[in-house]
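If you scroll down you'll find the structure; I have some questions about it.
Of the protein chains in this complex, one is absent; all others appear in place.
By letter and in written order, the chains are A, B, C and D; residue numbering begins at 1 in each of them.
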Amino acid sequence: MPLFSMAILLLIVLGCVFAPLLANHDPTDFYLSDLNRPPGQEFRFGTDSLGRDLYSMMWYGGRVSILVGLLGASIIAAIGIPYGCISGVAGERVDFILMRFAELCGSIPSILFVLVLSAAFGDGSVVSISIIIGITGWFGLARIVRGEVRQIRDSEFILYARACHASFPYVMIHHLVPNLVSAIMFVLVSSISSCMIMESTLSFLGLGLPVTTISWGSMLSLANKALLLDTWWVVIFPGLFLVTTLLCITNIAYHFRKEGNRKASNL
Amino acid sequence: GCGSKEAANDQGKADMSNTLVYAGESESTINPLLNNHEELPDIIFSGLMKYDANGKPIPDLAESYDYDEAANTYTFHLRHDVKWHDGKDFTADDVVYTYKELTEDKTLASSITSNYEDITSVTAPDPYTVVIALKQYDAAMLDYFTMGILPKHLLEGKDVNTDAFNQHPIGTGRYKFVSWDTAGGMITLERNADYYDKVPNIERIVYKTVSNETTKAAMLQSGEADLAWLNSKYAAKFRDNKSYKTWDFKTADYRGAAMDMNSDFWKKNADSIGVLNLALDKKAIIDGVLEGQGIVAYSPIQRNPLGTNPEADIYSYDLDRFAQEMEKLGWKKGSDGIYERNGQKFHFRIQTRDYEEERVDIANLMSSMLKKAGVDMEVVLVTKFDWKAGYDGFLAGYATQFDPDMIYSQFVTNASGNTMHYSNPEVDQALREGRHTKDVDARKKIYGEFEKIYSQHPGILLTAYLDGNYVGIAGIDGLDTTRVLGHHSVGVMWNIENWTIKR
Amino acid sequence: MDFRMSDTYTVHAVRNVSFSIHEGEIFGLVGESGSGKSTIARLFSGIYKPTKGNVYYEGVVVNGEHAQAVQQARMRKEVQIVFQDSTAALNPRMTVLEILEEPLRIQHLRSSEQDCRQKAEEVLEKVGLRASYLEKHPSELSGGQCQRVAIARTLMMRPRLIIADEPIASMDVSLQAQIVNLFRELQREQGFSMLFIAHDLGVIRYLSDTVGVMLDGKLVEIAPKEKLFREPLHPYTQSLLSAMHIPDPIVERQKTMYRYDRGQVLGTHMELHDGDHYVLCG
Amino acid sequence: MKQAVLELKDYAVSFFTPEGEVEAVRGVDLSVARGEILCLVGESGCGKSVLCKSLLKLLPSRPPHNATIKQGRVLLEGMDITHYTEKQMRALRGRDVSMIFQDPMLTLNPTIPVGKQIIEAILKHSDMSRAAARERAIEMLELVGIPDPEQRLKLQPHFFSGGMRQRCVIAIALAMRPKLLLADEPTTALDVTVETQILDLLRELRDKTGVSIVFVSHDLGAVARIADRVAVMYAGKIVEIGTAEDIYYRPQHPYTWGLLSALPVFANPEEELYTIPGIPPSLLNPPPGDAFAERNAYALAIDYEKMPPMMRVSDTHYAATWLLDPRAPKVKPPVRLAERSRSWRQKE
Partner (left out) sequence: MIRNHWFWHGVLRRCFFFLLVMFVLSIVLFFLARMAPGDPLQSFYGDALEMMSQAEQDAARERLGLDKGMFAQYAYWLLNSLQGDFGISFKYKMPVADVVFPLLGNTLLLGSLAYILVFAFAILLAVFCTLHEEDWLDKTICKVGTAAYYIPAFWLGVVLVLIFSIHLGWLPSSGAYDIGKSEDILNRIQHLILPLVVMIASHLWYYAYMIRNKLLDEVRRDYVLLAKSKGLTRREVVWKHCLRNVAPTIVNIMAISIPHVTGGTIVVEAVFNYPGIGNLAVESAKYHDYNLLMVTTLITGALVFLGSFVAQMINEQIDPRMREAGVIRW
């Protein structure tokens, strides 16, 4: 059991959930008399060049980032997996068309998609931005799922289900997905990270969440400025939280993917 | 682009000792008509007039000029010794062509055309004389004649907006365009040895197109650039370093939240813009964002010699007064701490361009301060302003470094630069008067009056004037900080012919 | 039945095959590897659709345009398949209970949790496994046990026809014997018909009533077991029988296999030899 | 007796897994003479494959499957190779000892032309030129009876039928003229006619090249065709060993009886097939006495306590059962088996 990862993740998640209790400053406030303070008693992680308290921002920012990451990744999974499964089991022609379609979507710059979509759901809320990120990010997953499905689709346990006249959704949910999970776990988990980073990029481009919404991603983009100003804490903390959280999620996910009893290597 | 190959070979041999590498903004065209606040058009092209150290127009391509008050005509006597960089002679036809283009081409993608509205005709009685007739006297007209002149022989009959000339400019200025290497992100200029006036000391300028402020600072630090305009925070880093020099220019460049008077919100609530000033601790913003490199702004022509009327400074940071005034205006705080009036929250959205860090920071700080006072100013980052997307305003930056009439186009009802749809008959009146008055003292009074009137009903929540911090390697000399610079601290190269560089 | 392999060429896996399996009969199918036995099994169980010809279930067409939905649905319920590699035929992510429930679940016949469990226990007992296996995963079971689970799964549906595609090929002798016994017992008890595919002629001879011999996608001979083993007519069948191993070193070493010439053995049409003995001639 | 190519002395292999020690091979004594075909039979999981693979040190040696030679010695032509390093083993593999595996569909690399796979084996152990190696490969393919070897050299295994693939595997194995060939169920995946061909091929190759073959199978019919000697394995031990005639006509061990009885070939369709009751013991914690005792109808009390030693039946025939002990009650082999033996001989 990855107890260590679970403990850390739990701490971070609890910290974000109970952000109002933990935060000792207003995360959106600018403490103009305390610019660029290094970590200390009052500002535990220091302040940035505009006097924002990084410690409080961290917990509030985590809420948004983790939410966007999980929500975005769920949407990616919810679209990418069924799409990949359909394409994987479909005949040559349908598969060809589905894959070309995915490639088509994948080769359009996501910025353009985001522009169009944000006009459609343009309320700038966390949920709508997650949806946008999800909708524009599933193509890669779909292709990988398809590849894996092709390998197991003629397995005899699936043939049996087919012989019993199982519907496609049944086969997908009971046979394909469970046997795919370990193969695509890494892709799934890393889509959490790409969603978080996408959110920060979008915010930075002015296409994402309003500037007043704090997220780890937007904090990371502050790092850009801070580096030249020698305020290492502004650079390090958001990165540390982001990477740690993702590593913990990865570790835990790997544990639960039920790696089927792997036989010994022949090498 | 083409030509870059040979140029590259040439440069490969040339030594870099007398070359200035300038880290500038990214560019798309070099044409004084199309981009009027950037450095390069200024040194490649020259106008009938140019500015001196104090921002006063003096003759340049013209040897002298006469003004006929009765007929409202300017007669320019052109220099005879001017040649285009391609060797052709410069004549009055070029001037006529340029001003015709400016006044008659309705498709010109330029924001300055309304400055020339008063011109009724431009004629060339002989190759070295140009006569420009105006509808009426225009005090700023001499300023506007500083606009660079384009070569007729290269552009006539072509679409100025899109011609390849814009990327291969030929001018009459101090520096010649050599090559634009888009793949390398640099524009190379060489001094114009045939320049009719003082030939610059620095032999070559390499203008690197950089889209990001951090990169500019990094380039300076790693020695890839010699000179750059940095924001105050980055500039501060170089101040104690012996190998760098910092020049702090005053600029007429202000930042403030300009409201769109056509928006539903301000149509109803325009009376409550001025009072917001009371809730802004502008000094704190300057110290916080600008490292103290700036001054508190109260008037749009505050850094102009004809402006700066202290009587217009009627709002100082005072939250108590703010509360009182708001009450007078009929605003009541709602349960969420935000003022309400007639069932409407005091909430408005301003769009802010994301490419300049200081703008974003200032907007954020303003928003935070207003929020504390009970006003919800939502900041939305955009890539480019979208006037049709229904925002209630935008974070404005504008400079009136030369004639105060430069604000005419911004504040006069329906003028070309009046993107906030500001309309105040008294202001219109004052600015018109200022434009058509000749006497300097009288003008100063008029503009002082304007400042007072305007401050009662402002359209812009002014915050600060920024200083222009130029940082360069220690070997650069000759930058002159007397000049008040413009928007984005443009104009630093006004005396580039006097600069020297030692490595 | 054709397989399209990209656009370039087509494999005729099975051609012009007709035979019928009667109520309560065990039909043994033998033949060369790759001769199309599995393809026939899959055609019968509806996994493949024939490119030509029809599959009838109780005299009613169940494929193609003229298929009757009701009959098709009935066939789905009443025809069950058992595969060669039992470990591959059981989803490694499911428990035995889930595996056993699966046909019910797919056919929407799963009533209550309790009933299902009980039924699964009964069925497991029939194939000689304890109820404690219900919670296990296939990877925790031995090959023989997996095959028993696969057989138990077919019994969940009260099948009328079981298609067993080399169900014992990967087992050792004593396990083979156990599974063969199990099949026989169950068949006697429940009276289902069976299509039994195997390589081992010994098993075929022991278990089946009628035997079909396949070669290159064609049935070359069908006959009641005794007739076929006594009097094989088709050269391939003869060759097959001559290759049948006898666990007797002296006999085996001296025996020579009858080699047949591929070109000559395949004919075009089935002919009745005598009574119920058909052979491919022409 | 001819010189032994392979000799195992009290050979034992264990897997040290997280669950505990799996004693897959538990003290095997065995020798294979030059040009001899020794068949290993026994039910699934009794350790036949482990034995073969461990001889070539092909077992997974890293956690979590630590396979180790726990005791005993392996002599190859009198040379002790028990503690050979991986590098020394590599020199032996393919040159002195080769191996064929069960499924030809799986053991040939599907993406590499067959010829290349043979040539690779040749080049590994000799400094022949590529052309010479190619010649040799063609020769080998001819030897195993593949028509048109020159053309087929370039084809990937995909284009071969199962039987041809297994021939190719044999060609690879024999390419360097090894002294010993370990064939781990090489015919299980093939149909009877092809199987017979392969068996005959192996016998023929033995005659031509003098290679010794250890042939693993659980198909007693196939074994009967090819074996010179047969060793019956149960739960990691050899329980009976003797010439083919010894084992088929005069089996001594109750397990061998069980195996032979379970064959369906001559079973009467009216009666059930005989099956050995119970399940094979776990090798994770093998019982102390005779591992077969629990399933043995003839088990004696001592079977549960003490492992029976190899008892001599004749010069060639040994069996590990207490039934052969002089003190044991005399039991007759099952009647059915006896009858069957008789009937075979009558047929003959």
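Throughout what follows, a residue touches a chain if its C-beta (ideal position, glycine included) is under 8 Å from a C-beta of that chain, and two chains touch if they have at least 3 such contacts.
Since the structure is predicted, the reported quantities are computational estimates derived from the model, not experimental observations.
From the set B:73, B:215 or B:481, the residue in touch with the chain omitted from the display is B:215, counting the whole complex. Summary of contacts with the chain left out: across A:17, A:79, A:111 or A:173, the touching residue is A:111. Remark: the omitted chain is touched by one listed residue; of D:62, D:130 or D:208 this is D:62. Summarising the interface, chain D meets the missing chain with residues 53, 56, 58, 62-64, 90-95, 98-99, 101-103, 106-112, 120-121, 124-125, 156, 158-159, 169, 172-173. The set of chain B residues touching the chain not shown comprises 1, 4-5, 7-12, 14, 16, 19, 21, 28-29, 34, 106-111, 113-114, 161-162, 164, 166-167, 181-186, 188, 206, 208-212, 214-215, 218-219, 221-224, 383-389, 409, 415-419. Residues 89-92, 99-100, 103-104, 106-113, 115-116, 119, 139-140, 143-144, 147, 150, 153-154, 159, 162, 168, 183, 186-187, 190, 193, 197, 200-201, 205, 217, 220-221, 223-224, 227-228, 235, 239, 242-243, 246-247, 250, 262-267 of chain A touch the missing chain (whole complex, contact as defined above).
Everything that follows uses one rule, which is that only the chains that are shown with their structure count from here on.
Chains making contact with chain B as well as with chain D: A.
Separation between the centroids of chain A and chain B, computed from CA atoms only, is 43 Å. Spacing of chain B relative to chain C, judged by their CA centroids, is 87 angstrom. Here the CA centre of chain C is 30 Å from the CA centre of chain D.
Multi-chain contact residues of chain A (touching two or more other chains) are absent.
Across the assembly, chain C contributes no residue in contact with two or more other chains.
Those chain pairs judged to touch are A-B, A-C, A-D, C-D. Against chain D, in their complex, chain A makes its touches with residues 264-266.
Those residues of chain A lying in contact with chain B across their complex are 28-30, 32, 35, 49-51, 124, 203-206, 210-212, 224-225, 227-230. Considering their complex, residues 42-45, 161-163, 188, 190-197, 200, 218-225, 227, 244-245, 248, 258-260, 262-265, 267, 269, 272-276, 279, 344, 347-348 of chain D touch chain C.
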